[in-house]
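Selected chains from the complex are presented in situ; the others are not included.
Labels run A and B following the written order; every chain starts at residue 1.
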Amino acid sequence: MAELEFRKAIWQALDEELARDENVIFFGEDVAKAGGVFQVTPGLRDRHGEDRVFDTPISELALSTAAFGSAVCGLRPVFEIMFADFFALAMDSLVNQAAKYWYLSNGQAPVPLVVRSAVGGGGRFGAIHSQVPAPWFQAIPGLKIVAPATPAHAKGLLKASIRDNNPVLFFEHKRLYSLSAEVDGSEPELVPLGSAETVREGSDLTIATAMKGVHDSLAAAAELATLGIDCEVIDLRTLRPLDIDAVAASVEKTGRLLVVEEGPRTGGWAGEVVASISERCLGRLDDCWRLATDDLPLPYSPPLEDAFLPGTEAIVRAVRERGGVMPEGAA
Amino acid sequence: MSPAKRSTKDAAAAGGNGQVGEEAEAYLARLRTMILIRKFEDLVQSLFLRGEVYGSTHLCSGQEAVSVGVAAALGADDRIAATYRGHGHALACGMSPQKFLDELIGRETGICGGRAGSMNVVDLEHGLIGCFGIVGGSLAAATGAALALRRTGNVAVGFFGDGAVNQAYFYECANFARVLGLPVLYVCENNGYGEYTPTEAVTPGGIVGRPAALDIPVSQVDGQDVWAVHAAALEAVAEVRAGGGPFFLEARTYRYTDHGRGDPIKYRSDEEMEEWRQRDPIDIARTRLAAEHGVEAARLDALVADVDAEIAELRSRALAAPFPSPDVTVPEFAPAEA
């Protein structure tokens, strides 16, 4: 058994795909010579050459459209948007060029590009370096959004993303970069996009979440188990398309759904999960709700940021305070 | 889009009979394409007025020499990206006029099955990455294409208007292309206006100084003279293909029609319009072919008649083509093997 660090898992996926397919290229701001501000990609330039791994000016819009144009012409570009908050500058190319091309061209060419980007709060980076911009892209047909929680998944999902024939936003949660987990070599090489995984079985309540939320939810589930509440935890892994089948199957069993999202309550992907399940499983549902952040920008000050994010404690509290789910006598 | 392919087709279409020189034959073919574009635009406009072409029409009448002169400088594996005013570029690339017209009137037989319409049309087989409805999107797509093409010695061309020169895509992409030394030719079709706004009003310092400030070589050309455009394009493409990085070509031209669907105000003087009518690229080509190459009037007239016949046939076939059915289930994503 070996330990694999999340950041190293990303590195391995890039390194292996760069080696496997010469059409794969990788670029971004300070990703090549310096190896990226989160030190995820050191050495890839030396290993694969500066024609295929290179640094760029600070021009997020140009990066995105360079990926789009080159993908349409046969490459499989991977590029980095350093902090996912900067997606706002690159949006037009992703939304109005890349995502629509396959359909509008009537299938003349796919757009196999991947954008890697660091998302999420908890690092005290403040409101404009901490967002998870999944909702900005949630209603964009043609795009996929991948959001891994573990090193092994990060690797398998990134490799699958690079081989996917659609534009993929690949979110790396900053608080997971230094997470290490054991791998034994039996992990599948590719983790399919669009499929969730049940990471804890339970009978009383389904918790669906992603990225850091998976770890927080598992910790919360352990604590809730001591109170007699048996939670099933689903790692969605892909936020677009969502594996609603997996959530529905779980809800059929538990009858209760909590979706935990790091991001504003209004308009997030958690709402999409709740809506889809309500539409489909209403008769079986005893309860469904979301735990997310307040509808505010993320604050800088530690006590404010800590209270703002939906961590383990907040999940436990959310379940305890919600009527119906607590067994008699507990609470 | 190979010059070989095109010249064969063009020569035949022009009814080449060996009585004029090689250059004249080539330019007869180019003249024919320009006439085709003009008459295609007239047809589109008449169908628009009849409610058969939908939404908006951005015609390029008056600007034909730019598309034709540049396209003729490209090879089969080069790539073009154009704007919502892209009919000329598409036809000059070699896109089937029938498939194109079918697309514009929303038929299943259209080049994109009726999904795209004029502003989003794509024809990769003929090297057209696409027409892009977002101002600046075309030159951006060409920049990206060049990132792929630099491996193969090919060139990407992005056409765009003077208005795009004020926009984010232009600046970031031109700088990006220069930094990476990408093989992209930026062709600015300066028709004097972005919609109803004169170029000078929103482009302080003018156009070519801007790419020049990014250390990109530039040239300016009379966009009404297909000889001049072609010569400038040949030179630019050669520099780009030789590894010189991006190149910027400004072609001064004029649009004879409204911006899109009828202009809300009169923003161009009659004198100005008339002056540019005197510089009609088709007339200029006719005159030069006659005066400098001894092409007879009859041959030129035959060319027009030939295009008229083609247009008539295009029209009737297009109007007879079936609409796509909405009952087909369309997958959201491209499959693993495309």
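Definition applied: a contact is a pair of C-beta atoms (placed from the backbone, for glycine too) under 8 Å apart; a residue touches a chain by one contact, two chains touch by 3 or more.
Every value quoted in this text rests on a predicted model; they were computed, and no experiment measured them.
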Exercise for the section: Quick one: state the whole-complex stoichiometry, one entry per label shown. Expected result: A x2, B x2
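Throughout what follows, only the chains that are shown with their structure count from here on.
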Practice task
Indicate the whole-number Å distance between the mean C-alpha point of chain A and the mean C-alpha point of chain B.
Solution key: 42
Practice task
Sort out for me which residues of chain A touch chain B in the complex.
Solution key: 25, 54, 56-57, 59, 61-63, 65-75, 77, 92-93, 96-97, 100-112, 141-142, 144, 163-166, 241
Completion exercise
chain A partner, complex, touching residues on chain B are 79, 81, 111-113, 115-116, 120, 122-125, 129-130, 132-134, 137, 140-149, 156, 168-169, 172-173, 175-176, 179-180, 330, 332-338
